[in-house]
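What you see is the complex with one protein chain gone and the rest in place.
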Amino acid sequence: MSGIGQAVEGGKTRSAEKLVNNFSIQVATVNGTGSQSSNSILMRAIFEMGIPVSGKNLFPSNIYGMPTWFTIRLSERFYFARESVKEFDLLLAMNPATAMDDLAPMKPGSCVIYDEPMGLRDRRDDLVFYPVPFAKLAAEACPDTKLRRFVVNCVSVGVVARLLGIEQAACDKAVRLQFEGRVKAIELNSAAIRAGMDYAAAHLEKRDRLYVERRDLTRGMILIDGNTACALGCIFAGCTLMAWYPITPASSICERFIEYARKYRSDARTGKLTCALIQAEDELAALAIVLGAGWAGARAMTATSGPGVSLMAEGAGLGFYTEIPAVIFDVQRAGPSTGLPTRTSQQDLLKLATLSHGDTRHPILIPSNMAECFDFSVQAFDIAERIQTPVFVMLDLDLGMNPWISGPFAYPEKPMDRGKVLTERDLEKMKTFDRYRDVDGDGIPFRTLPGTRHPLAAYMTRGTSHNEKAQYTERAAEYRAMLDRIARKFETARHLVPPPIIERPAGATAAIVAYGSSRPAVEEARDRLRERHGIETAYMLIRGYPFSDDVERFLLEFPGAYVVDQNRSGQMAALLRMHFPGASAVLRPVLHYTGIAIDARTIVEQILAQEGERT
Amino acid sequence: MSGIGQAVEGGKTRSAEKLVNNFSIQVATVNGTGSQSSNSILMRAIFEMGIPVSGKNLFPSNIYGMPTWFTIRLSERFYFARESVKEFDLLLAMNPATAMDDLAPMKPGSCVIYDEPMGLRDRRDDLVFYPVPFAKLAAEACPDTKLRRFVVNCVSVGVVARLLGIEQAACDKAVRLQFEGRVKAIELNSAAIRAGMDYAAAHLEKRDRLYVERRDLTRGMILIDGNTACALGCIFAGCTLMAWYPITPASSICERFIEYARKYRSDARTGKLTCALIQAEDELAALAIVLGAGWAGARAMTATSGPGVSLMAEGAGLGFYTEIPAVIFDVQRAGPSTGLPTRTSQQDLLKLATLSHGDTRHPILIPSNMAECFDFSVQAFDIAERIQTPVFVMLDLDLGMNPWISGPFAYPEKPMDRGKVLTERDLEKMKTFDRYRDVDGDGIPFRTLPGTRHPLAAYMTRGTSHNEKAQYTERAAEYRAMLDRIARKFETARHLVPPPIIERPAGATAAIVAYGSSRPAVEEARDRLRERHGIETAYMLIRGYPFSDDVERFLLEFPGAYVVDQNRSGQMAALLRMHFPGASAVLRPVLHYTGIAIDARTIVEQILAQEGERT
Amino acid sequence: MAKIVSGNVAGTGKGRQAGGGDPVNRLGLTARDYEGEKSTLCPGCGHEIATKQIVRALWEMSVEPYRIVKISGIGCSSRTPSFFAGRAHGFNGIHGRMPGLATGIAAANRELLPIGISGDGDTAAIGIGQFIHLIRRNVRMIYVMEDNGVYSLTKGQFSPTADIGSTLKDGSINDQEPVDCCSLAILLGCPYVARSFSGDPVQLLALLKGAIAHNGMAFVHVLSPCVTFNDHEGSTKSYKRIREAACPVHRIEFVPAEVAAKEPDRARRDGRDGTPRELHLADGSFFRLDPLEEGYDPGDRARALERIAAAARDGRLLTGLLYYEPNRLDMNRMLNLVEEPLANLPPGKTRPGREVLDEIMQTFK
Partner (left out) sequence: MAKIVSGNVAGTGKGRQAGGGDPVNRLGLTARDYEGEKSTLCPGCGHEIATKQIVRALWEMSVEPYRIVKISGIGCSSRTPSFFAGRAHGFNGIHGRMPGLATGIAAANRELLPIGISGDGDTAAIGIGQFIHLIRRNVRMIYVMEDNGVYSLTKGQFSPTADIGSTLKDGSINDQEPVDCCSLAILLGCPYVARSFSGDPVQLLALLKGAIAHNGMAFVHVLSPCVTFNDHEGSTKSYKRIREAACPVHRIEFVPAEVAAKEPDRARRDGRDGTPRELHLADGSFFRLDPLEEGYDPGDRARALERIAAAARDGRLLTGLLYYEPNRLDMNRMLNLVEEPLANLPPGKTRPGREVLDEIMQTFK
């Protein structure tokens, strides 16, 4: 076994204890080579072993031949954030272009599986190296030369599986799930994995400390991404029109929605759809279509990302002022401008809250895990129709496109809330109908849908100033009264958006405020602060805007609240300051803006630094 | 004189003392009838009498036949805000459609000149009425029946002039200025005015207390509107490209600019222009054209209003991130959405500061009078080129379209600042050129213009993430470094935008913060608070964003600062809170949002109410 | 039940006297029932005349008011929906986005008759993208573009339909090639493309009625002079100039379905000078076309474009039914939607059952 699994010399790798089910794997590949499948298979196989696992895909804004990384974290404590941005316990190095850079930050003693021709093991003497002749193995496993470049990555899955102790059955099931019924692909990739396993068994002697051992921690759970969860939410929300313009990382909400709609939203007999699926020419049009549909009584939605949000500004203002329900998903990527289309951020918060000129304000639902992606998508339609306004659901690339573990989604129990819509029958009982009158004191007027067969039903909707009767007005008092009523409506909305999740453990000396995809990193950070630094923290996860009273109450309780923002300017802190001047002074920003999802360490470090200052 | 100048009965009009040069006139007409000219003539004639005067035009979003009001305020104390939103000392009622509404709020004892057939004098017995048979007088003054409807309003000017004591010479000069050299129009309208004067002399007995007396308070001053002032600023800023899409109330910046450019920016010999004047197909294009031009080295600008600002969101982010100079005027109207296109507001502040998705930030210059409109327009180009970023100049309809008195504009003494541009000659001396490197520590990198004949000059500009060399990058550290440098650049910008004007009179117990067109109302309100309520106030007029240090310092000095915002949500207060959490708690909003320019009374009342609460 | 009067049918659609009062249509409604608020346009505005013909067409075609939806962008033209069909819902949206709104409305409720009103600026400047893609989708609606060659509501700047050499009142001359929206619509395959003129109400009325009868997108380009900003000497969009330039390709007669049904061969019987031709519309009505421009065939896309261009070179503006293609798939068919309007689907039809969620969850386990 000369040259293979070279022993680390000089005692630099201290013989550490075993690391079981709690470590991170980095897979470095090239895009367009099927690595997305093999990565999913590897992750899924670990999941099948009953171990909580999370995956983060770092892919280029490019279609073929560029570096791509996939990080898999195993954590029995259900920590789903990245463990670290750079350091991993196992590097699977398949891309010569980045191998040296990938190698550099590896901790001494950690382990590297690599494509033999790269000759990596001469580069560092403090790591465990496993060179593997992948091309040769792929050639043996796959006679078809054209397909070969797609199976190489599965060979590597086999090697990893064997070295770590991932069972073949788990791998096989993962392959079957990945290629759903495509028999040839299943056979080919299973064979490739087996080839990798066999090679490792025959030629690689285990010298690292990483182990995967079967557990029973993921029973009944699902592995899904947030965009798919949202698409499902829209399906079960009874969404009847979806208009979109493709944009990374939001496209897959729409693409999954189309797939599910074709399958589950078509009439069994006629095959006809209960949902209009419209690819628009741009985002201006996508939102206009959604507004037209929402006005006419459909449950309509669109999904986009930063540049699309900007283009939707004028339409969002129209929806706000004419009071039309609409659901808009923003899956945030990293700006400004086109920025990093395949990286994550929370840079649009402030923008969504105030999108459009004039004095506009929009409700935002902010899911932080897969179940919330599903639930909030359902709720968004109810809130949009209840409040009669465009509602945003704000995700980011990390939530939207990475695979996350979750409990299975709960079927929506609450009946749909279609809001205050007057039918012909209702109108029969009425003497007058004023479209924009606040009858109930909640700021929400009644509406009628076009096509309502009653003489009272008709009115003109207009983006110009209007009075209660929906007539154009330039009168100051009417204009102001309309703005005031809409503001009242937003008071009502405060009680409808998902309330924050708040934890106030005894002895908490500081508080952390977070939202969206920062949740797992923050929760891990809280454990670390408690366990390693003796700092107990209170915690508020904000899940909706306009903020409910609980939010302010919480802020006022603590002498200092760290607000975790994945953006440069601290947008959540800014928004909280705008609304709660009394609490402004206590907010301390924890900022992260690299395009890569935040990890617990970043949070802990920034908090410790500021706590240091405090004392 | 039966039926004419009816005496007010029952002693309801207490014989009050004379009101000289300090009162307000409301002219109620119909649009499309030449009332805009006659209003200007009346105002100008008073100005010619040496009396400080201001005018507010309340016109409909419509071309013909709808009610229009013009308010003229005379004030020897140079108060230029509206005196009141509803109450006037003199009503000139030419529009039967609104006469009853116009009459209702008139104070007892005030005076009404009206078109006789309306029969207004039966409606109230506590006003001084002067019925005038305008149609008859117009027919006599203007034999041409087609033109008659345009001179009727000038007849009314004559009546007012005679009753108040405005000299005929002043009227004649005003007519000449209005119709610059159009002899026939001058003759016709002068005749009409004379007809009105003669009628009044012969048939109306003065029974009101309003007088205009010659003073010498406006010598050397000019009467101009903010849009014209800005257009002139751009001419003298050496703007070389203007791209626009028409929109009320911003169009006239561009229209005036075109007129002046054709006259003063064409080559004397060839008649060719030193400025490209491009009417774009929409605001997306207008900004794209401006960015292209700014990138290529032109001084480029566009002007728009709310809906256009929304449409410019994506482009503004591109300009921010690629660091391209551009000047964008926003003449605010009242939103949301199309809202009230011919009414004023300050609703876009927050929007401009953060326009576009991602983490963007834009400098804003906020003129508050005519001289600043001119000066800041010049400065905007310097700042845009120095900082290499889009810069907004924020006006509103009140500043932009109403006539204001001002001292004559000062010729820009500072040489143009074209910013850090490397020429061929500069590059000769350099070994490398990195487009986005912070060489000087001020966050501002150097740029080269396309067409620079040197091998080092070329680089790729991109809205995607880039490193110092302007190469595409997905590296976290490079991405973050770029954002940090741009943030540094904005620190530099803080010192370049116009600083606030601050007054700290001895004994001030409260502070007022204001910006833009609120200035005259606030300054009048401060006098009232001092004179009538014994409250001395400190004062800060904010004129630029990002805020300079002075702004925070001022806020921290006072236990309470009233922030005057002409919008519903208190946008300046919100922006201050975002930036100065320490000062957040002391900010008290004074809000006005009716579409009509704010008056002193609104400010005084809101402050008194809150002061009451405080004590 | 709503009190929609549906007795007193006016067979020909032209209305009969109802008890000595105003004439009523098949629904028992008078033309006044199709009017709206008092107009605030300038007296003599071309848009006003177009609006009147829309009122008339809707009335004569006995369209149920509750089925009508009026949609518009921003401009003087876009304000006209307030002035007709006061009993119908309307949506005066934002500048250039009427097509998007209309698309959503048409998809949400296929039983509605969307009537979009736009201007030359609203359509050919800021809105040209949505206009083009609306045509590609072939949304079942009537799109009326009221064209005066200027942006009137913003006080008279040139729009993209201004002709080369046309002047503004201040003397500026346009030197950019105009966009001919009819040619554009034909090129892109809009199945019903018509051009008319506020000064030719008879032709306009027939074309509007045809648009109502048609199934798919109907584009009606109305030359509609602005008396305030673009009706002067030097303007090529003045009443005078358009009247001179307009050349109807056919003498056109609209024969409503009920008449066509009763007298199936009246059309052929009625032939006059030349070779009258019938074009059948989706609702059973037809056009009788009597050629005025020799050989003009509204069924030939490429030739139509050529004829329009050739006439334009001679300063002649072809009007009438310029293009007609009865068989193009409309959006709702492309979308393969259920028959019932989406807006009216009960939750039972839009929220899949519990078992579906279970089934889906299985695929992620």
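Per-chain numbering from 1; labels A, B and C assigned in written order.
As a working rule, contacts are C-beta pairs under 8 Å (C-beta built on N, C-alpha and C of every residue); 3 or more make two chains touch, one makes a residue touch a chain.
Remember, it's a predicted structure, so these values are computed and weren't measured experimentally.
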Contacts of the hidden chain among displayed chains: A, B, C
Which of A:Thr98, A:Ser266, A:Gln279 or A:Gln610 contacts the chain that the document leaves out: A:Gln279
Contact partner of the left-out chain, one of B:Ala201, B:Leu449, B:Ala477 or B:Leu556: B:Leu449
Identified contact with the non-displayed chain, of C:Met98, C:Leu184, C:Ala245 or C:Leu281: C:Leu184
Touching the absent chain when the full complex is considered, from B:Met66, B:Ile186 or B:Leu277: B:Leu277
Sole contact to the chain not displayed, among B:Met66, B:Met221 or B:Leu608: B:Met221
Interface residues of chain B (partner: the chain not displayed): 177, 180, 220-224, 232, 235-241, 243, 260, 264-265, 267, 270-278, 280-282, 284-300, 314-315, 318, 322, 408-409, 411-412, 415-416, 424, 427-428, 448-455, 457-464, 472
Interface with the unshown chain - residue positions in chain C: 125-126, 128-129, 132-133, 135-138, 160, 175-177, 179-180, 183-184, 187-189, 301-303, 305-306, 309-310, 328-329, 334
Absent-chain interface as seen on chain A, which is shown: 32, 61-66, 245-248, 251, 279, 281-283, 307, 337-338
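Criterion: only the chains that are shown with their structure count from here on.
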Far-end chain from chain C, centres as C-alpha averages: A
Intercentroid distance (Cα basis), chain C paired with chain B, Å: 41
For chain A, residues contacting two or more additional chains: 314, 318, 322, 462-464
Multi-partner residues of chain C (at least 2 other chains): 94
